[in-house]
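Sharing a structure below in structure tokens format, with a few things to ask.
The complex appears here without one of its protein chains, the remainder shown in place.
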Amino acid sequence: MAQALAKTDVVMIGFGWVGAMMGQELTDAGLNVVALERGSWRDTPTDFATTFAQDELRYYWRHELFERLNHETLTFRNNDGQTALPMRHLGSFLPGSNVGGSGVHWNGQVWRFLPSDFLAKSHNLSRYGKSAVPDDMTIQDWGVTYDDLEPYYDKFEYLCGVSGKAGNLKGQIIPGGDPFEGPRSRDYPNPPLDMPYAPMLFAKAAADMGRHPFPHPAANVSRPYTNPLGVQLAQCTYCGFCEKYGCGNYSKSTAQTTILPVLMRKPNFTLRTRSEVRRIELSPDGKTATGVTYVDAQGRELFQPADLVILCAYALENVRMLLLSDVGKPYDPNTGEGLVGKNYAYQITSSVNVFYDDKILNPFIGAGALGMMCNDFNGDNFDHTGLGFIGGGYVGLMQTGARPIETHPTPDGTPTWGAGWKRAVAKNYLRATTISTHGAVMSHKQNHLDLDPTYKDALGRPLLRMSFDFTDNEHKMSDYLTDRAAEMGRAMNPREIKVNKRKGSYDIVPYQTTHNTGGAIMGTSPRDSVLNTYLQSWDVPNLFVPGANAFPQNPGYNPTGTVAALTFRCADAIKSHYLKAPGQPLVHA
Amino acid sequence: MRRAPPALAFLCLLAAGALASAAPQAPPNGAPQEAPPAAGPAPGADLVARGKYLATLGDCTGCHTRPGGAPYEGGLGLGSPFGTIYTANITSDPKVGIGSWSADQFWRALHEGRRNDGAHLYPAFPYPYFTHVTREDSDALRAYLLSVPASSYRPPANKLIFPVNIRGAMAIWNALFFRAEPFTGRADQSAEWNRGAYIVTGLGHCGACHTPKNMLQADSRSKPLQGGKIENWFAPDLDGSPRGLASWSRDDIVEFLKTGRNARSNGGASMAAVLVHSTTQMTDEDRRDIAVYLKSLPPSDAPASRGAAQDVMAQGGAVYRDECSACHGVNGAGEPRLFPALRNDANVQQRDPTTMVRYILTGSQTASSAARPTAFTMPAFSWKLNDREVAAVATYVRNSFGNNAQPVSASEVANLRHKVAAHPIQKELPAAEQR
Partner (left out) sequence: MSERPISRRRMLAAGAVLSASGVTGAIADDLTGNGVPFKPNSATFPQAADISGGYNFFSQAEAAFIEAACARMIPKDDLGPGAVEAGVPIFLDRQLGGEFGAGARWYMNGPWPKGEKTQGYQSRFTPAQMYRAAIKDIDDACAHAHNAPFHQIAADQQDAFLKGLESGSTSLPNADSKAVFTMFLQNVIEGFFSDPIYGGNRDMAGWKLIGFSGARYDQRPYVLAYNKPYPLPPVGISGRPGWTREG
């Protein structure tokens, strides 16, 4: 029997980006907030200091900052005809663990989705007709618009000190920025990062072809910055160890570098680390969360009662916690019944390597969101008539730091080892660069999450089971993007290019992106969503589930900006409305 | 004991004191010798509030609240060459606190360094500074402390070597080094200067760390605020010398005291608690007055540096470029209010490099304040750099960017590494395995 602790106003499950944002907002409202984090405390000077953070083996290949799969993993299959098997080591995506979550090892790529992305179904139906959305493509509108989220996007960008160049200021198109973006109320808080040679070569070629290149919006700050909370960040030093690494230099925006210096000072905030939540406890009628049961660092089982429960873990873990806690009805793709686990989506990526003889690119100089990008083929920025797919993605040249175990591109025809491989790596390392594409994944009837019947985690609970494959829509779209990228690569006048299309079924082994979305999606009705547009559970109104789990489908951009905007909107709704009528739904079904 | 020489010296002095027993000393349980007029009416809210602010000025909580303890219940161990002294419980508890102390007794503690029973206090309680506190301030401070909830916690007994463990021995120390005297002020100086001097030399007890000590841990009165070594730190020179605050403006000082950092330096380490509990909580006027006073201090003589060897500078420069320059800048300019400048920096150029070397070995967290919440932290290098490399980079920094100070030796680094328990790497290796 779990020992019951004193009640708190709010208990949060997980303490990454979302937990820090919610903690900051809700303590500002005067609430007592307890955050339960299964991992440990960690911070810049002790856990990813400049003295040792630039260590490719330890951090990327030995996964030190990531989730430990011996504790918990998931099982995977491409479709219901296969038996799902455990992901035994990390590969395709890299969820985090410990304080700061995946936000510690992200790149800092901060995007806003397109206005049309939030109307994925209605927009495509009206522009391309009924056939554009096949029956088994289960996309839907979000229930919020770009305009609803604009103030919250802005808030996150200023929290992070995003470095970038506006392309659309209140409807006015600004040269040098992204002309396709939705209108923004003001420019980015910091100017773009200094741009290395390779992205400039790409930008010139792209512009010559009539594309619209612009600097990637980066949460790697281009100059010393003090955010609205008074927290300071230092200028990025382009060390090339962002993605998969912690920043030793206080330059990458994370919970640690933007919020915790303020939040950790507050007497009404408590962080309990090494505290793993087993389940959300419900009242007998199942309509109220009474708190959470967790296991602490000493192995004791404790019950933390709370008026409000916020599930702020990684998107996949949020879905699993709902399933483990019997909140909502699990989705069954065969009957179409149930909603928890529905509309899992991902990202489809590809690349084109570009090899020069006469240009030294020093590709190890880099930052997580350093590059020149084109959104000419993202979302519905181009006419899809006759293309056989909807959606799109960005095409860009990013210089994130060529750590050599991971990045040593070789041309077509190079052996994979031996003297020929060695010669090709030595010849090309400093003179090669890579154009990436990053495409949307539409939700699909068969792609879903549920609990695995066989495999268990270290606490004896069922693992999450992922059933996922790319569909025709993704392959056609990604091939289209890759062809555009190859055109741009050739226009850069290299010696040669190498095209790396994404072929075949989704493979969980090679790293692609940590952009797992859906499974507990938002919407305007409990008939087709788990959460209302404030990320409040339809079934349990004192439970909120902010995260990428809320995305009904995954657009062609990185998700963090939108996760943050939805989270701030959720926090605002709790502060402005929910607290006036606690326990009540913010939207009536 | 490692620090036998001072103790032996003290024994000799004690013997001398016994011989010269004619010196007049207060009787152990006697009444205060010259009690000023007692305070007036019962303490009101104003008096308590004023006392609370005075406790802030004096950073009473810095020593009298131990980590995890209730406010002012004491129990913090203070190291000294003579052993460990545990701070007293100064809550309103009548038995273990000061609840039963009269206003006269409280004032006598500040003014003369005596307990309520007349026994001598140790100067770890900085009565050589508090003796300057006015009777009015003493009464207000007492009123505040009596409003603090009583705690019955009893701090551990002191662990001191003979003869320092005999409180009566302090009579001799007092005779040699202490004069009970009120703050007099100077008519030829401004009101701001006088207020600043009253804080710095009184409740603020800045010299307790920043003034050099003699062998018996008494202030070198001739060298006020010229930098002092305390508990394996070296508190930098605060006077007008180039190795002190010569390059700081009055506004720089005010900003430092208010926010914990300024464009030149970040406050951290043992100064962090003073910043957090005291100076950031002061009024703007008091911070300004402190700055006025400090900026009036004349420069002291700097010992000439004997210069650094070229190969050491080359090695230190290589380490600096690879390990330090990302934050502190290739030119030592740092990044204002984020990463401290090393150019013209006081800590870097002290005659005793203890603090700088300790920063390199163990790292240091900048104080977090409401104005500047980010606690930028220098990481520890003890696991990474050996003694020779630490010495080389410290020497390089002390003699680059216009800095000038004595080179640091590897043995100095080794000595400090041992004292601050920064990865005693050498100990872990059986001799046979050394290569």
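For reference, chains read A and B in written order, and residue numbers begin at 1 within each chain.
What we mean here is this: a contact is a pair of C-beta atoms (placed from the backbone, for glycine too) under 8 Å apart; a residue touches a chain by one contact, two chains touch by 3 or more.
Source: prediction; values computed, not measured.
Within the whole complex, the absent chain has one touching residue among A:P261, A:G379 or A:G561, and that is A:P261.
Within the complete assembly, A:H408 is the residue of A:R279, A:H408 or A:K476 that touches the hidden chain.
For the chain left out of this panel, the touching residue among A:W111, A:Y188 or A:Y429 is A:Y429. Across the interface with the omitted chain, chain A contributes residues 40-43, 45-47, 49-52, 54-58, 61-63, 68-70, 73, 76-78, 82-83, 85-89, 91, 194-197, 200, 235, 237-240, 248-249, 256, 260-261, 264-267, 269-275, 296-297, 359-360, 362, 364-366, 402, 404-405, 408, 416-419, 421-423, 425-426, 429-430, 454-456, 504-509. As for the chain not pictured, it touches chain B at residues 269, 310-311, 314-315, 318-319, 322-323, 325-326, 361-365, 368, 373, 375, 377, 379-380, 382-384, 386-389, 392, 410-411, 413-415, 417, 420-423, 425-426, 428-429, 433-435.
We take it that only the chains that are shown with their structure count from here on.
One finds 48 Å separating the Cα centroids of chain A and chain B.
Residues 323, 326-327, 335-339, 363, 365, 368, 370-381, 384 of chain B are the ones touching chain A in the complex. Only residues 43-46, 49-52, 224, 229-232, 234-235, 237, 239, 248-250, 257, 261-262, 265 of chain A touch chain B when the two sit together in their complex.
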